[in-house]
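Below is one structure, written out as structure tokens, with a few remarks after it.
Shown here is a partial selection of chains from the complex, left in place.
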């Protein structure tokens, strides 16, 4: 309808700015520097897309509770917020091609005796609600594993560090960052869930915008700029399967 | 024509019929005392005349105008009929003088300076010119009640309703308030007072109304009512046999 | 408007909602009962206790009333384990509710007690009751009756405030809403439904408190 | 990962505190004005007005502020009306505070002796004039302590505006924690700042209450 005409790629170009919802509480994808400006994989991705479209970038920091309403009420054009995909979500918004790998796994003390999903039986697992790993783990965890879903990454990590959960499911980079701080309780890698990549989210039925974003993602993969972002924030090159 | 004409007024609170058909005509300049046992409906009658309670049936005419519950009309009525309460009800946040000025400036839009002059005059009339700036809290009960009288007088009402205006006072303070009321009566003010001060009723009033069970049970000049009570109820009330 | 509301998810997720309601009710009930008891105790200490105790209770009340519930919750859930006290999220949430309501109830109840005429206390004491007995049998009930409406309002406020316990993964009504929206991206519908439920709960809670008041407190039968 | 010094943490929290203060001021002042309207409606003669005010209060006191904020910001957006975050936050906080303040003040107005209404009525004042000149000046005096007391709730309530994008004190705390993984330092500071903001208000309210009680005991 009318609304759609004013949105999408045309609207972005007309406005001259691309408004992107990015996380603020999910390092290394999105967090803040000492001056509280957003930084991270998702932020660099947003910059890249805005550059390629040739418009200015407006970053809108969001939380997991409000990122989709921002999109639905046309307050942002794209959500680059380490979104994972599932069927229910696809009924509501559209997803681009994958732009980032997300190696997530289960982490915990070495002596926890967990080395595969079945071992989670009877264990308490901390996870960030609505994250990629939440969606994945919910599928594969045995039914007598207890999933504690925290509001944000910080809750999940604090729960692990304060011994409120046996193990956590999170990104390997996240776990590595914590390990680097040498905490009393160490989140050692126990097993990998899978590489469940992140997608750019946008309103349904914006074919031109979708096409443009996919083209930019594809080109960035080819010309190595996405590799550069990946190396900067995740410490490794983009894997082959993305 | 009577200043206040009350015809067959009925008033009930829920089940309880408090006024059971009151008829009473009051001429300009009359001084009426209403006496009767507690609960006989004296206060309710006064409150009806002033429109603080609505009546269920019957009519009350003040200065020939029928009382209604319409706001504008009620305001007009209340400028003609002032009321003074047992508990004084002074405005505690205003000085004595401002208590007397307030309604003039707000209701009658009298200019401040003139309202002040009238307030000074009225306070003088009740012997309190020197306490213009005192807060109610700083006045004795008798003084507070006199300010309340001045406040009502400042609206230049045609009649004044007084509901047991001395019963919250210590005996020594009663006299000073009654003195003021006595002078008002002499000046020709129409007064309707509910009172337990039989001596006051006897000496000052033109007529005495004895209410009993929501009715005007006996009415007449004080000499008659006090000297030769006709009904046993009044005799019992007065303690004569 | 391009957005079309869609409530199909309810069919799949209603157990989450029901569980959320039950947990919100549990938190409110435990917080209400224990919190008010704690409030009574604190009010007593604050009025009649020894000076050091009074100071401790005073500090507790001020600290709780002047910091956000969320922060209190975090300290109980994430902080206490450092001291060797490890609580499940529901226990932590319940304790946080009790601690929070206790502080507010203390102040409300204290005001009610202070409004008790001195003569009531003297009458009790002159019948040879101890201070505690007088408090318990003479002062308390009329004081509670006096402040019952204020206490009811505070309970509703605490019930609504309990929403933040979802942050420590306690699966209350707000958790349900957030869980559903994180799966389905149906944020409006999920929040709309939970808001309605909160409204109903608030109204029911108020009525229940009023009804309880009628039960506890004697009222003069009409003469 | 960027390294935050303690000063970095405190500095960023202090910057965010400005939002907390600003939002508090807006909701308190605005809530006061709207609350006055609610108060008038709540004690008005026409039944419809009274009922409407009562419903309003039930609604805003019976639902979480978080949801009110969410619906104010995104709800309008659903209908294609774009409401900026500051406006949505302002509206929601004001309406919420108004419901509480209106109800607090109604209690104060009703605490004024009936005789004051009757005395002013019998002097021919209209209902508005009675309110303006006789009732409110007295009611406002006793309303000061609970009103100041409620301002503490307003300060804490502003934390919820993070749902619509405000980085006020609590939200800043979350963000910084996520960048530093030092929850105790950060939330300790957050609690401290709230306390520093709220405690003086609490103390003022209590002091005023005491003062008022003393002056009451003269009667």
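Note that the chains are named A, B, C and D in the order they appear, and that numbering of residues resets to 1 at the start of each chain.
Heads up, the rule we're going with is that contacts are C-beta pairs under 8 Å (C-beta built on N, C-alpha and C of every residue); 3 or more make two chains touch, one makes a residue touch a chain.
The shown structure was predicted, so the numbers you read here are calculated from the model rather than taken from an experiment.
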Full-file chain stoichiometry, since only one instance of each kind is pictured: A x1, B x2, C x1, D x1
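Here, only the chains that are shown with their structure count from here on.
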Separation of subunit C from subunit B in steps, with touching chains one step apart: 2
Number of steps on the shortest touching-chain route linking subunit A and subunit B: 2
Between B-D and C-D, the pair with more C-beta contacts: C-D
Furthest chain, CA centroid comparison against subunit D: B
Distance from subunit D to subunit B - Cα centre to Cα centre, in angstrom: 45
CA centroid of subunit A to CA centroid of subunit D, Å: 37
Touching two or more other chains - residue numbers and ranges from subunit A: 3, 65-66, 69, 72-73, 158
Interface hub residues of subunit C, defined as touching at least two other chains: 1, 3, 74, 78-79, 187-188
Chains touching one another, given as label pairs in label order: A-C, A-D, B-D, C-D
Contacting residues of subunit A [partner subunit C, same complex]: 1, 3-4, 64-66, 68-69, 72-73, 86, 88-89, 91-93, 126, 129-130, 134-135, 148-151, 155, 158-159, 161-164
Residues of subunit D defined as touching subunit A within the complex: 1-5, 8, 12, 15, 70, 74, 76-78, 80, 82, 162-165, 167, 172, 174-179, 181, 183
Partner subunit C, residues of subunit D touching it in the complex: 58-59, 61-67, 70-71, 74-75, 78-80, 152, 156, 159, 170, 183-184, 187, 190-191, 194-195, 198-199, 202
